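Every protein chain except one is present and positioned as in the full complex.
On to chain A.
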Amino acid sequence: MADWWSYSLEDFLLFSPRVYWRMFALHNEAVWPLHLAALPIGLTLVWWTARPRPWSGRVVAVALALVWAWVAWSFLWSRYATINWAAPWLAGGFALQALLLLGLGAFGAGMPRVVPPSVPRVIGWALLLHGLLLHPFTGMIAGHPPAAAELFGIAPDPTAIATLGLAVLMTGGTAAWVVMVIPLGWCAVSWATLHTMGGPEGAIPATAAVLAVAGRAWPTTNARKPL
């Protein structure tokens, strides 16, 4: 690719929007009823983030690690790879994120929730709740059938967005940034895919990524202390 500059994002889009959105419907059908497990896991994350205990940050990190590992294998490796030869690499990224979270849970403080200043708190909660509850509806608003809804713990976008929310809410600057790198990278990939397909949906991962970086970089004077 000596003349790489002559390529556009369109040249790398391997599939049509129809195939892409049908893939989520097929995936939902294939993994049903695991959705019923993903939602309680998500709500548990919310609970321990809202009512932290000294150990709950570790539980949150380990639970999230399992979710990332599952999405890596079930969606990226087994499903998305059927239409995108780059998906195994993306699955590798998700697996690495699972390992990072696992390491944080096993050897670090996990993802403890702090009382941050008001702006990061609003952003963190907004991203977390969007990923867990609202994201499935955005697809329907964009005109996709409910069967193709992307759910936390099943599809990568809401999983990455909820993780960013938790990272904005957590203490430990360096660890939080480390935990954000792969979700931010995924948001960029997802934005590029959705944007190239021409729909409005790309705005969601893009906005989430920008908000997460802003929330995390917000001046913290004294405020990001652990409870």
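FYI, a contact is a pair of C-beta atoms (placed from the backbone, for glycine too) under 8 Å apart; a residue touches a chain by one contact, two chains touch by 3 or more; residues count from 1.
To be clear about the criterion, contacts and distances are computed from a predicted model.
Asks: The complex lacks one chain in this depiction; which UniProt name from "Cell shape-determining protein MreC", "Aldo/keto reductase", "N-methylglutamate synthase subunit C" or "Iron-sulfur cluster-binding protein" does that chain carry?
Replies: Hidden chain, UniProt protein name: "Aldo/keto reductase".
Asks: From the list A:34, A:83, A:178 or A:206, which touches the chain that is not on show?
Replies: Considering all chains, including the one not shown, the answer is A:83.
Asks: Could you please point out the chain A residues that touch the chain left off the display?
Replies: Within chain A, the residues that touch the unshown chain are 1-3, 6, 10, 13-16, 18-19, 22-23, 26, 79, 82-85.
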